[in-house]
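Input: one structure, supplied below.
Shown here: the complex without one of its protein chains, the others still in place.
The block that comes next holds chain A.
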Amino acid sequence: MMEDSLHVDHCKQRQSSPALRNRKQCMATVAKRDCPHIEPVLPEARKAHRMCNTSRAAFNGTSQKMCRRWKRYCHSDDVPKYHLLLVVVLSLCTRFYKITEPAHICWDETHFGKMGSYYINRTFFFDVHPPLGKMLIGLAGYLTGYDGTFPFIKPGDKYEHHNYWGMRGFCAALGSFLPAFAFLVVLELSHSTLAALIAASMIIFDTGCITLSQYILLDPILLFFIMGAVLSMVKFNQQRLRPFSWSWWLWLILTGVNLSGSLGVKFVGLFVILLVGIKTAWDLWKLLGDLHLSMVDFVKHLSARIFGLIMLPLFLYTTVFAIHFVILNRSGPGDGFFSSAFQSRLIGNNLHSATMPEYLAYGSIITVKNLRIAGGYLHSHWHLYPEGVGAHQQQVTAYLHKDYNNLWLVKRPDNDDYSDTPELLRHGDIIRLEHKESMRNLHSHFHEAPLTKKHLQVTGYGINGTGDPNDLWQVEVCGGKQGDPVKVLRSKVRFLHHATGCVLYSSGKTLPKWGWEQVEVSCSPYLKETPSSQWNIEDHINPKLPNISLCVLKPSFLEILLESHIVMIRGNSGLKPKDNEVSSKPWHWPINYQGLRFSGVNETEYRVYLLGNPVIWWLNLFALGLFVVMAMGCSLTLQRGIKLEGDRKAHSQILMEGGGLLFLGWLIHYLPFYTMGRILYYHHYFPAMLFSSMLTGITLDTFLHNTDLLFSPAVAKCILRGSLTLLLFGVLYSFYLFHPLSYGMSGPLAHDPTSSMSGLRWLDSWEF
């Protein structure tokens, strides 16, 4: 609370203190700040500096009132502007240097660039991330004259005449904000320019952050929102003495907006929401304990936060989705992931304002879709189950994409001739389903299913539609009774195998390579009604029946919102590492164990390799350890009741509160990855890395200013100067050494002594 009291004091003093004396001090601090090696900004100096701002305003003839308002809006009373400017310029330079190189698709640009194009073309697609990031990429492309025609097929394809620089520039611009945000956050938490500069330089000169910002990716956008949320949160916290003022509301709302932004780009945004949530709950807890605050005021505080941090982000998040659905109104590659009802919204989809026969009849050609969300179409193809996997018969799978191999013919159990008047299919009827393309019947028998061993295998069997009694299936309409007809799209249907009594089932497990990574279909002996065993008839072709219109299906906005979320979550958890793929492990990340290839593999190619600057990353790691030790020492001291005085007390407060907040942020953005089953990549660590860099600023600053605990003051001063010089030199020199990682390498690989990177492969696991 020391800073508060300081603040209050100085507010009181403001009127009374003679401006002249302050101005002298002010000159002194300004002079000090001009030299490149910044003197430690001691609380005294800071205080003077703050006061000098106000007094200078007064001195210049501006009225006190104006000054206060100006202060309230900008809060830049203690922001050293030149340092901030330096940070901004440096980060812009490093991020925009060689932005257009390489002139081909790098790594995930193939996805996100493509999705940006989809927005421009208004084509519906499916992705595991929420839409905001891709929408912004699309918008940036649109505004800079990209027309959405580049196909983005695979990494390495040349852009040629297409305008890709706009999208890259947009991402780089957002990426350039990160160092400045880190600077401001650390400055706010520690009130030390030195700490803020250390934190900002960690990010400016990190090759990983640079590389990640230079391409059409979601990460720069995500990081921008995350850092924005953290910055607004600490700024909001600074306003706590002026509750419900304009600036208080401004920062509260900005926090909410940034939260919705980060969640709207990737679900990783949930972590920063958690961080802000914890911090807010803690603040509320403190407010509740403040007996000077009446319950009414407390409820006001509570509801303001509920509005700003829950309602507003939720509203913005749903708005993003609403825009997404409005823009993407044409059928595209993502249709098959969604239910039939969902698809009927899309122009160009065969279900859009479609007409088809309402009731299923013998002789109809149909597609059958599993009712599990993101369940596929019943599918078969000209490939057999491999030897050793049940019987050596034709595969039957569930497939998420629309394909002529999804078509099935409904046949009578015995004969194949159909009279002119079509006969409707009814609940309880026994049928055969013939695969249209291969003319094999849907078949099951007592062999175990390929993945779900307790289930029976489902195959395609027979030649030209003639099979055996194991091809018979009983149709059951869920909730129906004997004699009910089967409605297209609206009836939930189950297929019971006549001979074994099991039910046609889609387990949702992905088959190995031999099954083309489609989804397993089996016959389950457990007859519980679950969406996995229920199907609906989606397409229905029967020229003998009259068609009706199917507009009734249109789902409401909330329904499609919910469905698209379930599909996304499914898709995310479905991203499992492939059998023989080496995947990145969370413990690799903080030690900078292995990077990611953005472009190029061979000696002849232009190579970009995403890897953090090892000096910075290992320094971050060291600082994390140092922070834990220092925080433990500090809290033990306090718990034992030892009183700290003056500076020491201020430092311990900064360390415990500011540092603690950032440490919590690092933990929240890092630890959850250990529990995740999905495939992980190196770049998932970057949000945590930003927190870690900011923490390094605070930790090193506090540590270097307290070395006099161990050494005599003179030695301590030397240590401070020496380590700052070393730090500056180390960061700059390592950046000089490793900058080709970001800005491109060519020629021989690093293990070759003639390479420009030779000798820099400090770990065997780096691949450049």
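A few points about this structure:
Keep in mind that, in the parts below, a residue touches a chain if its C-beta (ideal position, glycine included) is under 8 Å from a C-beta of that chain, and two chains touch if they have at least 3 such contacts; residues count from 1.
The rule we apply is simple: contacts and distances are computed from a predicted model.
Here one chain is missing from view; checked against "Protein O-mannosyl-transferase 1", "Coatomer subunit zeta", "Transcription and mRNA export factor ENY2" or "Nicastrin", UniProt names that protein "Protein O-mannosyl-transferase 1".
For the chain missing from the display, the contacting residue among A:E101, A:D157 or A:E767 is A:E767, taking the whole complex into account. Interface note for the absent chain: among A:S556, A:Q639 or A:T754, the touching residue is A:Q639.
The residue from A:G348, A:G501, A:P543 or A:G677 that touches the chain not shown here is A:G677.
Within the complete assembly, A:E387 is the residue of A:E387, A:D414 or A:E645 that touches the hidden chain. The residue touching the chain not shown here, chosen from A:T280, A:T452 or A:Q518, is A:T452. Panel shows chain A; residues 285, 288-289, 291, 295, 387-388, 452-455, 513, 526, 579-580, 582, 593-594, 601, 636, 639-641, 675, 677, 751, 764-765, 767 of it touch the chain omitted from the view.
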